[in-house]
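Left out: one protein chain. Kept in place: all the others.
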């Protein structure tokens, strides 16, 4: 099939290449010259503008957005919408908030343009291992574009599916990332306990390796733990500072909104917040209070 | 090699059979007639007592305990110790507390009997898929018995290893189970959020399946989630009551003892406690307090 | 001073009465006949409409809203705004979300109408003990209306103050309630531990009483714990079901938005969610998973 990829950063370019390998034709656009050049070197037909990208595609056109979540998505859709015709389709494969996707689907439907929101997991490994794709939007459209998803997924019949109406694909991906936070934190805590237990002199990478086969905790994240710990057993040079990119927050907010108790996903997020606040005011007040009622003294900071 | 398996319940009998398949000779003992008969039917040489089991093995003997953690382990070792000779070895493959294993290693060493504590993961799937084994104890002894571990593990060179001195094998297994609690809780919360979001009408088993390939959260526990949700999408007939078998508690206690913050593993345990206390006094007091200061009323129970 | 109280429910009527006791004149309006009649019986000049209420007050008028947070506040302000003149003032003493208060202040300022948002704590005890009031809005306006606050507060010079611009009063109250959730949960957990420790046969009300004097945990909420436990030592007839009225959720969302780790306030909210979900899907999935990997069985529900 023919596809126009908008956004040729790491994710967009990799996905484009995987589609090429799958026998599809991929044109692309990115505002950055370097990104366009790099994509072209990988076989993607880099175009100079959204307009030329749209012109390069046969109707009905399929435009796949792989740009950062937020206003850039709205700006891109606003620029794209006048260029499209009824029957064309826009896909957002980024980490957009699902309510934004619901709104955008309605906006495009006004012009007869189709919409799919595709929650995409796989990170930088997706090029070789394939991407996991949860798709929200019109079922017939998802069916029509099945060859694209089959090429992106780890296998033609596995790792992708249309899960519900517009928004559902990004909703599922949001929850996926919430789960991911919890899984990561569980592993991180476990290895921290092993690391602190100095009397056993455990080789953390070895333990991770042993668990990779046959254990209840075997998983891809454990594979990555093993890889990280083999490469840098003491995790030297890595600060205890953990960024987050939004989906965890949304998941926590959604859980509360739905009255679902999600203590582990929530704590995983909170620990990330705490990791970035070494001089936490709350802890300083605790230290002050201990001094105030018990004369316990405090560490000067 | 020759091995005597003590405890022919589900785990012990399965491990015995896997050892038989690996070409080893397995004698066994269990106080239960039915367990002995069932094991015999699977090819294990069932003996009538610990004494006859020990007699059935050539020196140096290897006795593998697969009995419930706690006093039964001490009782069995006490009964076994007079029957053994220097050079023999006792292996505890159950979920014993690691400090007990450290103590038992010392106790047996007094008679020249070797000791290995083997943290065993894999559950009822281990017979077919192999067991993950973290081994604590003497390195030379672990090396001598390597053929046994190679047969039990998923592959001869993977899924097992000697990780440290006596106690280290069970310590690693304890932490493994703590991680397992966190992973399970993260998945459980995520699927609960998906389930509560009724507007999308998500098929949870389908979402689980999609994530099994290519996603960041792909894992064996996710495979089991998918299986459970396919078999019983609404989880009908299953009470919101989650048992625990000790290792989670030990992991939490150990984390605190080591001054390691483990909020997620800890919350995963606490949620299990809460699940078993539907009439929680704390929540009733909260309801009473809301009435007391705000006149908010409470639900009668 | 003269004041018009809009909303003559428990909070509004009690505050009206306390203002009367303080020598102020209080007119009032409520859409409910019974509420108006009850207020009139307590000395409040009950009027039949917002219009008659406004007419009953000398300029510059002070209208105090004591209605449920949410659309009713907007509806009331919309109805009120055409009746008011530059120099009049609207006060929202309810539990509105602080961003709504910021918006409403701007809306009224367009007509030259002043605004104060007053975070009001004290519950049903406020009539006798006075209310704690955190005030957001114009400093000069707050100063002009000081006699009202002095009458409502526990003492003329204590328990009230203008803390910042519009929104700040409700923001502080929101955080107050978040803290309240944490305090309540801490007490609830502590008494639950005491209650479960049956070997000591503790009299919880007695322990609460002892702590009320001299201990580090002495507090008004402890006073209420003692009162509740004296009146109903086993908390019989009270379901383990804890409602919440919004401020806790907002506090958690705000903490995350500000990147502040607030694990205890957050857990206190989550426990309330959990208390209302006896058949929690997450726990049922945990039970299903334990069966799936370990054959542990589950409780039927």
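Per-chain residue numbering starts at 1, and chain names A, B and C are given in the order in which the chains are listed.
Methods note: a residue touches a chain if its C-beta (ideal position, glycine included) is under 8 Å from a C-beta of that chain, and two chains touch if they have at least 3 such contacts.
Here the structure is a predicted model, which means the values were calculated and not measured.
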item	value
Full-complex contact with the absent chain, from C:47, C:62, C:95 or C:121	C:121
Contact with the hidden chain (one of C:1, C:38, C:109 or C:207)	C:207
Contact with the hidden chain (one of C:172, C:229, C:242 or C:285)	C:172
Where the unshown chain meets chain A, residue by residue	10, 123-125, 184-185, 187-189, 191-192, 195-196, 220-221, 224-225, 227-229, 232, 235, 237-243, 245, 263, 267, 271-272, 274-275, 277-296, 298-301
Residues of chain B in contact with the chain not shown	216, 249, 252-253, 256, 259-263, 266-267, 269-271, 273-274, 276-277, 280, 282, 293
Chain C, residues in touch with the chain not shown (by the definition above)	121-123, 126, 129-134, 136, 153-155, 158-161, 163-165, 167-168, 171-172, 175-183, 185-187, 189-190, 192-194, 196-197, 200-203, 206-207, 209-222, 251, 254-255, 258-265, 267-268, 270-271
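Definition applied: only the chains that are shown with their structure count from here on.
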item	value
Chain copies touching (chain A, chain B) - same or different residues, decided at half shared	same
Distance from chain C to chain A - Cα centre to Cα centre, in angstrom	39
Whole-Å gap separating chain A and chain B, where each centre is the average of the chain's CA atoms	33
Multi-partner residues of chain A (at least 2 other chains)	216, 259-263, 267, 270-271
